[in-house]
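Yeah, one chain of the complex is gone here, protein chain that is, but the others are all in their spots.
For chain A:
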Amino acid sequence: MTARTTRLDDGVRAALRAAGAAAKKGLADPGLAELVQIRASQLNHCAFCLDMHLAIARKDGVVSEAQLDLLDAWEEAGDVFDARERAALELTEAVTVLTGGTSRACGSGGGFVPDEVYERAARHFDAAVLAHLIGLIIVINSWNRLMVGRRIPPGSTEW
């Protein structure tokens, strides 16, 4: 499979890289950063980003194999993920899936980030760290869109 296009403005690429680097620095937790980026890439079905971030996560064991194996079912994974990781993953899912359903009033979804999800995250992360965590979730969502939209194949060196 070849890319639809590898075109991307250099300024776009540089700014998004800078946003990601600043977000990761403020989060200051490389393992959690990879968990969050892999989970968003699973939800957005981004093959390129999954390939890249699974490789980073496995390198030097920054995330355990048990966590990588069970990430797609983290809610049912018992104590493989601690409370802080679960709060971050729950926030990742809420921020990533804004579009779901048509009406909260009718119980068919309707998007948004539920208060209880936000508040659980705010209990585990102070405001500055939380702001960077949210930033990182949004940056990986952005890469997911750029890669899926242009269909950049996993492992591709030109993107």
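To be clear about the criterion, contacts are C-beta pairs under 8 Å (C-beta built on N, C-alpha and C of every residue); 3 or more make two chains touch, one makes a residue touch a chain; residues count from 1.
Rule of thumb we're sticking to: contacts and distances are computed from a predicted model.
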One chain of this complex is missing from the view, so tell me which of "Cytochrome c", "Lactose transport system permease protein LacF", "Alkylhydroperoxidase" or "ATP synthase gamma chain" is its UniProt name.
-> "Alkylhydroperoxidase"
Full-complex touch with the removed chain, picking from A:Q37, A:Q67 or A:T96, is A:T96
Residue-wise, where is chain A in contact with the chain that is not depicted?
-> 4-5, 7-9, 11-12, 14-16, 18-19, 22-23, 25-26, 43-46, 91, 94-100, 110-113, 118, 122, 127-128, 130-132, 134-135, 137-139, 141-142, 144-146, 148-151
